[in-house]
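Removed: one protein chain of the complex. Kept in place: all other protein chains.
Showing subunit A:
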Amino acid sequence: MLLKSSSLKLAGLLAAIILMLLLMCASVIFGYTDTNLQMAIDAFTNNNGSNEHIIIQMVRLPRALIASVVGASLAIAGVLMQTLTKNPLASPGILGINAGAGFAVVVAITLFSIDSTQGFNALAFLGAAVAAISVYVIGSVGHGGLTPMKLTLAGAAMAAMFSSFTQGLLVLNDALLDQVLFWLAGSVSGRKLETLVSVLPYIGVGWLGSLMISGKMNILAMGEDVAKGLGLNTGFIKIAIGVLVILLAGGSVAVAGPIGFVGIVVPHITRSIVGIDHRWVIPMAGVLGAILLLAADIAARYLLMPSEVPVGVMTAIIGTPFFIFIARKGFNAR
């Protein structure tokens, strides 16, 4: 399935973009309320205030956009983390970043009763940053410096800690449980477009920055010593990657809650299609991440109709077997 030449890769990327756009349309049209393409077009050009038009404009469209943006961001964050840590199992979820951001948001709701979008965002980013830095520091102490194994253990420990804290807070505040639980499972529905708009600048910087450093990531992937020898400022590039991951993962969690598995599954699929050059992997992972989350979200509407499964549960259903497959393939394969 590996596309070898640049023109094939470009064709692949364009095909993926078209598929993404089709799925965005599907996400607007399909669901519990029966609608069709003509209604969707009317909703934007000739809105008559009908139930269907309101649902399309206020519910379905934000949902499609959020699924695309969050899917793309988590997938790119996964690529960045896997290269940074040289660990094929790394992702914002596994390394505790989602859990950290999730905990911060739950603290914001339960302890400080914050419900402004800005406050929500700031805390999600703060939580992501605290988790990322703690995992990095804990993974670096001791003999041998930062190894993939230590980093993964530190991430698993931090993720477990933040999840326990989150659960503890919810037990103490069971009135808020319902409000927070759906968010915690990871969902792209029931969010307002404003939430997305408010984090879009950060996520946009995350996307652009990732594309800009993609060439340097190819050098970093050759190993620390070789990269330094080739004149790459590895200290700077690692910090840049860390900041980009925090922007992308923190922004995603603020909008959609902690959605797992997109960040780990998509980078592997992407590399099997376009190879290992990050100048292709990053844009392709973004588009494929959007596709995966859009598809998972559409499927989540039909799985237990009329009620909906949180999309985070859908990605877990897809992602868990894949995770086991990667783990079995060998930790040392890379």
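Just so it is clear, a contact is a pair of C-beta atoms (placed from the backbone, for glycine too) under 8 Å apart; a residue touches a chain by one contact, two chains touch by 3 or more; residues count from 1.
Assume contacts and distances are computed from a predicted model.
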{"item": "From \"Oxidoreductase\", \"Cytochrome c oxidase subunit 3\", \"ABC transporter ATP-binding protein\" or \"Sulfatase-modifying factor enzyme-like domain-containing protein\", the hidden chain's UniProt protein name", "value": "\"ABC transporter ATP-binding protein\""}
{"item": "Options A:153, A:221 or A:317, residue touching the unrepresented chain", "value": "A:221"}
{"item": "Absent-chain interface as seen on subunit A, which is shown", "value": "218-219, 221-223, 225-226, 228-233, 271, 275-277, 333-334"}
